[in-house]
Each structure stands twice: as C-alpha cells, then as structure tokens.
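Here the complex is missing a single protein chain, while all its other protein chains stay put.
And now, subunit A:
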C-alpha cells in the first residue's frame, strides 16, 4: 500500500501555500512535505520554513495534558474550572472583566467560536488577536477607503503588473513564495520594474530596479508627494475619481500641504530627488501598478494613514480592480484574514458587521439567538494587557499566541499576567514564555492535527486537513471553547465537527446580506449548506463565493462598486506624522524590528527544525559600519540595547544594509531560547489611534558595547543545565543543542564550572578531552562517549570562539577519527579538511565557505552556476539574494587580487 497523501495548508505566513503531505510513518509522525502543485497560491513551491514542517510535528515540547496550577487534570475538570471562574468573574465584575487574546494561528472555525462566545454570549467585545500587531492598520485603511476590509487584488496581479512597489516589506524573507512569483515575473518580463521602499537594504532589494532607503516612518509623506505629482502631471484618472470616489479635493489639498514638490519630499524622506522622481514617473506612466505593503507600513503610530496614503494614489490613478493593479496588503499570519472575516478583532462584530451599528448587533443577535451581543468596541491588544495590569480585566484566556514575547513593552505584559487573577492558555506547545505564567494550561491540537479552514492574503479560503489524530489529550481549539461555553450555560455551541462551524459562519456571511439590508463584501453563503463530504473536498477558493459567483471572485471593485453607504470609494486626507517617539540625545538610535528568513514568530515551532536554526542562530543587532565604528563595536561582539521600556543583549552584525542612526533586531527570540533576547521588551507601546496597532518599527534606543568577561560555546547531545548566565542563547541543531554564552561575573574555578555544565564528574573525565590556557582565560572541554562526540564547551576570556560549523558536523559522525579527536578542541577541522562555514542554503545545507570555494574553483559568475554545482538556491530560493552577495564578494576579492601590484 502506498503512503497516504494529504493536501493541506502551510501554517506560517499569510501567503497560504498549499502543501502535499505524504505520511511515511504516521505512528511516529514521520511525514514528507512538499508543495501542492495544484494550489493557486504556490503551485508547488515552498519556502525554507514550509519545507521543513516535517521536522516540527514531533511530540517534542508538546503540551499533552490539561493542567491546573501545575497539576495534571482531566478535561472535564479543566473545562469546568475555566467555565466557573469566568462565569463567577463576569457575575461579580461584569462581562468586561474578562478577555480573550487569540491568534492568527487559529483556524477560522476556532476563531468564529471564540468570537461568538465572547461577543455573543459573555457580552463583551474584549476579544482581540495578535493580528492586531500585524495588520489592523491595513484593515482600517481598507475599511476607510472601500467601506469593507477587502483586499482587492491577488497573486496573479503581481505577475501581470508593469510596476511593483514594495513598501515596508521584506517580501523575500517574510513572504518568500510571493517573492518568488515576483522574481519569476521579472525574469520572464524584464520590463517589469520593481521598487523597494524600505529604510533597510533587505534581501528584497536583490531584484529592485530602485531602492528608496527612506528615513524611518516617512512613507505617508512620500505617497502624499506621489498624489501631488499625479495631479500636477495630469496623471489622474479623472473619470474614475468622478464616478466612483469622494473627498478627492480635500485629500489632494492635504497632500499638497505636506508635500509641495519633489525636493521637499526628497528632503523629508532623506533620499535623492532623482530617485523620488523616478518612482513617481514610473508610477504615473505605467497603467498596471501593484503597491505591496506590509509591517513597515502597518506597525506605526500612523499606520492607518500610511495605508490610506497609498490607497489614495491607486484610487486617484484608477489603478484598482483591474488585472495587475491595486494596493496589496501582505498579512503576516496564515489566518489573519480568517480572523478578520469572523470578527476576531475587538473593534469588529462578525462577518464584516460592526459593533457600533445597532442593526448589525441586532442581526447577529437574532442569528446567534442571544440578546447579549456586545455593542461597543472592546479592548485592543495593548489596552487589553494594560487593563490586565490595572486589574480591570481579571481573567484572560490566551489562545495560540505568545504575548509575553510578541507584545510591545513585553515586560509589562509579563508583569500584568504575573499578577492576573486567572490566566488560561491554550496552546500546542508546553514551554512558551506565556505558558509559563498560566494557571490553567489547555492542550490544543497542533498544525498537523488541525481540521478546518484558513484564508490567505488574497482572500483565498483553503482547507487545513489533519495528518495525524490529536496527540495525547490535545483537542481542537473550537472544541475547547465550545465545551467551556456549554459549561457556562450557553446554547448554540453543540458543534460536532469544524464543518458545522464553517457552515454556520458561511450562513452568517449571507444572512441579510443583500441590497435591502445592505451589502457586505464578505459573503460565502454558497457554503451555507455545505456537507462534510464537500467540506472535506473543498478546493481553494477566493471569497466572495455566492450563488452568483460559485467559483469565487478573483478581484474586487472592478465594477467601481464599493461598500461604503454611498457606494463610492473614499479618499482620506493624510497629514504625515513621524514616529511618536523620535530618537533623542539619550536614545540616539531608531530600533526597527522584523522577521528573519528561517524563523517564524516566537520560534516555538521553527526552532524545532534544526535546519532553520543555522541561518541566524542568535538574536542580532544590525548596525551601520559608521555607527559601529563610533560605538567601538566589532563584528560578532555583543551589544546592549536599552529603551525607556526595557533592554536586551544581542550579537553585533555590522552591515551597510542598515541606515546610519537606525538598528534592526529580529522579533523572534524568547526566554525559552535566550536569556535577554526579547526585543518586545524594548518596543514602545505607542499605537495607531485608529487601528490600535503598535509602532513596533520605530522605538528610540540606546546602543552600547557590552563587554563580557568571558564567552562560551557549548554543544551537547543532551540539553545542558545553564542557569544564571547573563547572555545565553539556546539553539537546536541536528542531533545536538548549541548554546552561546557570555557573562561578566568571574568564573573562579573555570574547569569546575565547565564540568558542572556538562554534568561531568571525575568518572566521566576519563572520557574527556580538555584544553587549558589559564593565562589567556581559555578552557575547553569535550566528552566523547563510545567514539562519538557527546558534548563540548569552549570558554575564552579574549580569544575568538570557533565558528561552530565543523564542530556541529561532528555530532553526525558515528566515530571520530584520531585526527578529528586531536583537532576537536581547536574547534577547527584537521589540516587538509574543509570547514563548510555558516549555513546559507537551508534546503540543501550548504555552507558559506563551501560556496565561496566552489565559486573560486569553478570560476562561477551566476547563482545558476552555484545551483548546478551545489544545489544551493535551487530549493526554496530564499538564499538567492545571499548567493548573489557571495558572488559579488568573490568577484571583488578576485579583482583585488589581480589589481594588487606584486611587490618585489
């Protein structure tokens, strides 16, 4: 019998790639993952994260039993406890004393039930989602302009465009498969222009014809300038504006007031007038333009306005609703969109209906059979945790997210939860920073067990199908929520399967959704009576899916019809505002945060895949060489970053891709994996007044060198016991754990300290190798059991620690050779053997040194050549920008060698 093959959807970014999973050994969760060749999002492609999903579905770190106060309990006890406590608090303090904080990781069905329970039956709108941190500004932008939270475009528009403007989006790393589609479009159509607008020179710039490295937060000024330019150059679509829009004149006046001419815009943005003119001219002169925007726009104190500044330009030039056109928000999470559809945000009701609209509240109440439906906005994420801190919210239920890491001012969130009366956390992972603070822990199913739907960022609903039955006591989130709802005495939560919920959700989307009651964009009423068989067979489809559009809808607004009361799109006058907290004398740098190529969110899953940890193993701070020079930094040194809200330690990465005066830190590290790597602790809790989305991209920080007394590298097959080390990062490798350590306290008995870390007593010393240079503060210890390396620890006061690549590789060897043994504590391969260096290509595990050597040996001048020799870059393609950089570096080195006069 051939192994079963199941089609499902990737749980990472918002691209929503289809996956074909082949069950090799279901018992042991062994599964082969490849891209679904038929899925319209990816047509078989996957990025490094998606491709390694098979490595994340083990039971490692899984929460498999409900717990109350650290005691394992059965489900009935846990559910009853949660229901009673929530009911009691609501009875005593009112519905607004409880809150849910949910996640774009939830399936639409989970999301729907959570929202129904809180808004429909508890009667509060205190349910917010981590999508608040990622795309709520985009929601406001779309709603203000179109009267509906509806993405007009789709991926094919990227392929049909003549110009793609990527704003505040490192698409190459954050939405890699969408980026690959753009890259291929550019390859097949060299006339396609790509512009990147980003303070950083990211890997996305690899395919850019123009990169505008604007001053952080100046996007609205730039797009106001563009609107002014379109008007002045007669590049407006007067007909579209007149027939389908309103408020153009005040909007243009506002734009002109802030961005009178090119020079003013260029000066304000800190770029050349020539580059600005180039962008404007391209935008004006091409009919098919897509503006892609993401967190660089959204995560801002004026994110909503930035979205509208962009949308204004598309409306003004009529570049919307047509193939190859549109303002295209890229959402971060697999089901951020599903959350928006069910009303998972505290300022929405359900199915694109509004809390403040009494007719909507009434309608939803009738549909749900409840007279308690919330009628005003609830607490948005930052407010929600503030309310927890102040004791106004006494019980919070967190589902599938990790706010202790991901929220701004994250230390405050941590303190808030520490003092909260009742913290319930549902998650599939046992050891998260947030789970550590839970009174009640509820084991939820993981990606490979989930059954339901998700919506990707082009409105495409896809099925997520289970590969395995739920592990241990894990249950679907919708089941957990429904069980609590029933125990709280609420009717309407008798779901037997996710299909029941999807059907109800579809029915609500079509309920009184017509010209008589008012038309809502979100309508999947075609599925209102879908049965289990059709649900299981559901093919990816873009909403609306209605009786008229049974095959879904590729683009919106093609007919010029919008969802505002008057049916016209609204221009929104924008007054550009810079970051709320500007850098000053005390905090001179602007901290920018974001994703890495190979990690996802708080790394609870991606860090399980060893392959994904080798690209960027430690939290880093990227800084421009000029700043590094002034601060006395050296590459790979350590730095302390401090804001008014918190501090962290990070490894220094000096790079010209960073603007002077601005630093970048990845958002992923948690306390589980790093002692002081949570950048959220530093991020200012400023939010956009309309969207409530935090300004995570611009926080003033102080940056200084952090000089440890000693540094260490520890590699071990077993997790090591490391406590009280000031700088500590834990990395999972292939068959080993890797720790980067540093401290400022003196280690009096260095050999003794090292032995304790590796759990080595005098008996075990007989299996050990050690190196010491007491004067230099160096000590190195390794244990070899039965010929195999089991652990090694390098400590130094002054010297460089070894690049761990070769050492890590030794864990894969069944027997160390005599030469390897002798070289072991040098950290370098025996003479004559090659060190592969840092991993660049995660798919094929190809190291930097191997690539550079191959470039030199074969005189390669293209990434295709590297791919032919080493396969690097031929998998997910995420490393192609880096391969190009390596080619350029190798070329430069070769040139220098040639041009250096031979001294005689």
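Quick note on the criterion: a contact is a pair of C-beta atoms (placed from the backbone, for glycine too) under 8 Å apart; a residue touches a chain by one contact, two chains touch by 3 or more; residues count from 1.
Basically, contacts and distances are computed from a predicted model.
Colleague: Considering the UniProt annotation of the chain absent from this complex, which name among "FAD-dependent oxidoreductase", "PTS sugar transporter subunit IIC", "Putative tricarboxylic transport membrane protein" or "CoA transferase subunit A" applies?
Modeller: Options "FAD-dependent oxidoreductase", "PTS sugar transporter subunit IIC", "Putative tricarboxylic transport membrane protein" or "CoA transferase subunit A" narrow down to "FAD-dependent oxidoreductase" for the missing chain.
Colleague: Specify the residue from the set A:254, A:425 or A:768 that touches the hidden chain.
Modeller: A:768
Colleague: One chain isn't shown here. Among A:825, A:863 or A:887, which residue touches it?
Modeller: Residue touching the chain left out of view: A:825.
Colleague: For the chain left off this view, which of A:88, A:629 or A:799 is in contact with it?
Modeller: A:799
Colleague: Which listed residue (A:477, A:778 or A:848) would be found touching the missing chain in the intact complex?
Modeller: Of these options, the touching residue for the absent chain is A:778.
Colleague: List the subunit A residues touching the unshown chain?
Modeller: Those residues of subunit A that touch the unshown chain are 765-776, 778, 784, 796, 799-800, 818, 821-823, 825-826, 828, 830-831.
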